[in-house]
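Removed: one protein chain of the complex. Kept in place: all other protein chains.
Going in written order, the chains are labelled A and B, and every chain counts its residues from 1.
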Amino acid sequence: MASNKNPYLPELVTITNIIEETPNIKSFQVVFNDPERMKTFTFEPGQVGQLSVFGVGESTFVINSPPTRMEYLQFSVMRAGEVTGALHELFPGDQMGLRAPLGNWFPYDTMKGKKILFIGGGIGLAPLRTLILYMLDNRGDYKDITIIYGARTPPDLCYKEDLKDWESRSDVNLILTVDAEYPGWDKRIGFVPTVLNEVAPSPEDTIAITCGPPIMIKFVLQNLAKLNFKDEDIITTLEARMKCGIGICGRCNLGSKYICKDGPVFSLAQLRDFPGVI
Amino acid sequence: MSLDKLKQIITDVLKDVDVVIGYKQGFDALHATPCFVTKPEQVDEIIWSPLCVQNLAGYLTSLKKKVGIVVKGCDSRTIVQYMQEGLIDRNKVVVIGIPCTGILSVKKVLEKVKHEPVEEVTFGNDGTVIVKTPSGDTKMALSEVAPDKCETCLYPTPVVYDHLADEPIASTKDPQNVFKDVEEFNKKSLEEKKKYWEKEFDRCIRCYACRNACPMCVCQDSCIAETRDPHWISQRSNLTEKMMFHMIHALHLAGRCVECGECERVCPMGIPVNKLKKKINSDMKALFGYEPGVKPEDKPPMLTFSVEEKNIEEHKL
Partner (left out) sequence: MADTGFIPKEKWGAFIEGLSAKAQVWVPCLEEDIVIFRPYSKERVICFDRPANTPPKGVIFPQSDTLFSFAFTKDPENPQKVMVELEEKLDFPKTIIIGSRPCDAKGFLIYDRPYTQTDTPDPYYKGRREQTTIITMSCQSPSPGCFCTAVGGGPADKVGSDILITEVNTGYFIEAITEKGKEILQQSGAENGSSHEAEARKKQEEVHSRVQDRFCADGKPKISRDLFENDDFWQEELAKCVSCGACTYLCPTCYCFNITDEKTFEKGERIRSWDGCMYTHFTLEASGHNPRPTKYQRFKNRVGHKFIFYPEKYDGVIACCGCGRCIRYCPMSVDISEVVSKLQKQTGSASNGK
């Protein structure tokens, strides 16, 4: 259904809280300036938004809070370039623009009644977080939930509060790892793909969802194949430089599919159509 | 010059290099196009005529392999300038020089034949060109439709080469006239010059054909025209931004522009961008006595400095 809304005009939001997840990653919790909008806004886990710092530009981030917890919308930002650098200079109370929700979402409906395996690295946990929390808020719909998550060092682990919570829960199996020995770290050591091999989950009745640095994804996918996971049961979410967010500016396309509109969530089976991506 | 001799040289050079870059027939009778020869069978496609207008030397900085390259006199100055600035490894380049008796300007020919599609182009030994279009044949002198740079060409024979495809040719042009067009233009008043450039740059579409075709423009991937940090030029399509880009581009080429004329040739909007660079070159000549791309051992004045400059009056503090 065609909308008369101007898809390029952001809505105004205000930052209510900023959490320093790691030395270069901050999470921003925002609410719409218009309280009515906060009540009517809906989105699905996996969808993204374009955050504007007016005068600097826009950048795309996954909404990593779940739609079941709507006190605020949360976005996690790694300082990398012009816009993310400007975002990191903001304070609670500052205004930004938001164009959301954009893109497709995790097919959580088809995952009901199945075992879920999350594999994340670094800030790759952000898109997984929205789905994890959504599933925990609808816990009865899903069977075992396993999360394998790692980062370079313990300070680089994101969402430390959530990790503590998931560790303490009996209905979630959390496996944390860091790349190398670190003072004070007494849990697992090893790269995420290696830990995946050690855990060796069964592919039966399981959906694997992964996100992280490209090199991690590459090896995770190889190892999932060796563990006999089917391409249709492996889900990932991609990122690219985006501008319009509505599938026309020609930038984020893979063949005829736009990551901003037909993605960012893709199954590995879909990605096989684009040679060179995996 | 015998085309067979050129083809023989290319075949021989091909044995020692990964690729030889020459010219072949383009999409119609009026255009040649670069040809990247990697196998001996491809040498047959090679042509040589006044249609061979492109400066092939521009490819050298992006090719990592051993390259053979066909150059005219003006193109060879690019190679010398690259040597001065350390932008190529001379040992990895085999230069096949062709003494040039002049090329044509596609724009000037099309203007003469009123932009009709060109079916055939023949070159006479007497310096004539016959251009066949649907309305018939049009005869013209090559000198009438040559690009401006040919009129003041001091280096018809390449200034650097490993093989020469023909007998060297001496220049028949007076070195005093090289900057005559710039001196004429300079006589205009400031107001007239401003109006002139505003009118010309208004047509600019910032396609960057001039920038990318320029062999000396080597920071194309991080060009000031597009960077946000520093943010010198916005994406607004107005005269200010366009002129800013062209001024910066010309200044970045100060003392480096070898006047190959590619920038002006490739501009789809017919803007005489070479004029700006020529003006700066004439200033370089006056201030430093320097001519880009002529002697490999020269030191480019804008990349080096002397404690005391010959023609620059220091403030007596």
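Throughout what follows, a contact is a pair of C-beta atoms (placed from the backbone, for glycine too) under 8 Å apart; a residue touches a chain by one contact, two chains touch by 3 or more.
Being a predicted model, the structure only gives us computed values, none of them experimental.
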Would you mind spotting which of A:74, A:253 or A:270 touches the chain that isn't drawn? A:253
Contacting the left-out chain in the complete assembly, out of B:209, B:243 or B:294: B:209
In the full complex, which bits of chain B touch the chain not displayed? Write them out. 26-28, 30-36, 54, 58-59, 107, 110-111, 114-118, 134, 199, 203, 205-209, 211-213, 220-221, 226, 228, 234-238, 262, 265-266, 268-270
Write the list of chain A residues that the hidden chain touches. 1-10, 12, 52, 54-58, 80-84, 93-95, 97, 214, 239-241, 243-244, 246-253, 255-256, 275
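Quick note on the criterion: only the chains that are shown with their structure count from here on.
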Rounded Å distance, chain A centre to chain B centre (Cα mean): 51
